[in-house]
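The complex appears here minus one protein chain, its other protein chains still in place.
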Amino acid sequence: MSSKEYKYTQDHEWIYPEPGDKGKMGLTDYAQSQLGDIVFLDLPPPGTQVEQFKKMGEIESVKAVSDIFAPVSGQVLEVNQTAIDDPQLVNQDPYRAGWLVRLELTKPSELDALMNSDEYDKFVAELGEGNSE
Amino acid sequence: MLLPYLPNTDAGRSAMLREIGVGSADELFQDVPEKFRNVQFKLPPPLSELELKEELRQLSNRNANLDDYACFLGAGCYRHFIPSLVGHITGRSEFYTAYTPYQAEVSQGTLQTIYEYQSLVCQLTGMEASNAGMYDGSTAAAEAALMACRITKRDKVIVLSTVNPRYCRVVDTYVNGHNIPVEKVESNLDGLSSDCACLIVQQPNFLGYFEDMGAYIQKVHDIGALLTVIVDPISLGMFKPPGDYGADIVVAEGQALGSPPSFGGPGLGIFSCRKEYLRQMPGRIVGKTVDVDGKPGYVLTMATREQHIRRERATSNICTNEALVTLATAVYLATLSKRGLRQVAELCYHKAHYAADAIGKLKGYSIVFQQPFFKEFVMRCPVAPYQINKALFNEKIIGGLDLSHVIDNGMLLCVTEVNTKQDIERLVEILSTF
Partner (left out) sequence: MHHYLLPDISQPGKIGCSLPPLDVPPAELPPKELLRQELELPEVSEVELVRYFTALSKLNYGVDTGFYPLGSCTMKYNPKWHEDVAKLPGFASIHPYQPVESIQGALQLMFELQEYLAEITGMNATSLVPMAGAQGELASLLMVKAYYQTRGGKARRKILVPDSAHGTNPATVAMSGFEISAVPSDDRGNIDLKSLESMMNEEVATLTLTMPTTLGLFDPQIAEISQLVHERGGLLCGDGANLNSLLGKVKFGDLGFDCVQLNLHKTFSTPHGGGGPGSGPVCVKSNLAEFLPSPLVTKQDKEYTFSSPAKSIGSLGAAYGNFGVMVKAYAYIRSLGAEGLREVSENAVINANYIKEKLKAYYHLPYDRTCMHEVVFSGKWQKANGVATLDIAKRLLDFGFHPPTIYFPLVVDGALLTEPTETESKETLDAYIDAMKEIAREADENPEILHTAPHNTPVRRLDEATAARKPDLCWEMSGRAEIDEKKDTS
């Protein structure tokens, strides 16, 4: 999976489009490092309809709870049971083994609203600057 | 004013004020608008420890205490035997002057004893998980109702009519606070509808006798609701634990397990549930883990359920609970253990039945309910219960709870292992004079 094809949201989710208007989504490295040790995933079951940028689940670390937002609208096809059983995967390998949800996209054009790799890297860098005044 | 708990001397204070750069303590209150500062407080002048101890001792003597009076009053608060060992452990200041074990490395005493408590509660109730305790039995029942609503995503709570009326009031206050209705049903369960989140029952019930749980459990689970049982923890020395007959949440008042009546507080809300509902359980939970050297240790865990992390989406707002009472309960259960707890339960059972038998034979008295009971039963008196209680009090006996507003001349009597044969015979003798 080339990093060039990933798209990113401002809430630090990524989506990797797959053929047939499908896609895998997960959290970025920045997100997992901000959360710390992840202990629990609360993901929508297969069949759930999700809407772009609306909350679709929760992710818990030892000391925090964060909402997971859908990067695009669609229907949940499967969730990553391996990550549910071992949430550490999301910390260790957020872009591959630590994927969260596989979706069928209902509005593929929504991908255009998301950032590409370079834009996201710049976005995160600016956040970092904001933090250390 | 010289105070033993204010170690600062005038010299120390002056030095600190100099370092801070102000002339007086009052200058540090500059953010308080002047008109609000240094107002008058009408309070009694202070007294020394010597004087106050005497005054409070005299105040305490204005109360009839259960060391001097035989007690046949229960109804949710009980006089049971407390081994001296319990008070000596809870009196260790490393336990009672500590706070919430946020810094686990220096709180292993508190944390490990809570883990033992959680384990003991699971063994006692037959449930798979317990928290570190809530305020008391009544608020534990209320929180159980709210938990059932969250799990089932339903908005109605049903309570069996034989639950302690004080507990019902607390459940009402909490559940109505969420704008969720609470309804009562009789033992036929008419009114148990498929939109209800849980049925709350008490075992044995408030009137002292055992409910037929088998009849309830199937009906409740058939509609996808949860069964919440409020149990007498002492009874579990002898009687089947709710985990064995399908309860989903089990709560109890822990005061009977090693704490004095204390005028009703502090008590302890024992709270336990099935493992599958763990994430929805309110309150603090202690978990076992290891440290960086691989040594076993204990921590507060699953904190993402709680208010300091989840804030308005928390399972409860509870923060401070009853930790020292949790410790007392753990020590009590460890001390009595299987043999002692069974013995206590059996003593209560047999003594209560001895009393009920003798009273049942008295002219003008009857035992109202025929179902099996544990340590409490309702008797119908020939005259108003309050008259009987007055006579008993004059003989240094605290009589049972006056139930005449719901059962004609009814009185709820309680007999525990602390009541001797002589106590019971004295009671019966005085009753016979009416």
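Just so it is clear, A and B label the chains in written order, and each chain counts residues from 1 on its own.
The rule we apply is simple: a contact is a pair of C-beta atoms (placed from the backbone, for glycine too) under 8 Å apart; a residue touches a chain by one contact, two chains touch by 3 or more.
Treat the numbers as computed from the prediction; the structure is a model and nothing was measured.
Peer 1: Give the residue, chosen from B:Thr110, B:Thr228, B:Thr329 or B:Asn409, that touches the chain omitted from the document.
Peer 2: B:Thr110
Peer 1: Can you work out which residue in B:Ile223, B:Leu278, B:Ile407 or B:Ile430 touches the chain that's missing from view?
Peer 2: Of the candidates B:Ile223, B:Leu278, B:Ile407 or B:Ile430, B:Leu278 is in touch with the missing chain.
Peer 1: Quickly run down the residues of chain A that touch the omitted chain.
Peer 2: 37-40, 60, 62-63, 86-88, 132
Keep in mind that, in the parts below, only the chains that are shown with their structure count from here on.
Peer 1: Spell out the residues on chain B that touch chain A in their complex, using ranges where they run on.
Peer 2: Interface residues on chain B, with respect to chain A: 279, 303-304, 309-310, 313.
Peer 1: Any idea which chain A residues touch chain B in the complex?
Peer 2: Its residues touching chain B are 39-40, 60-65.
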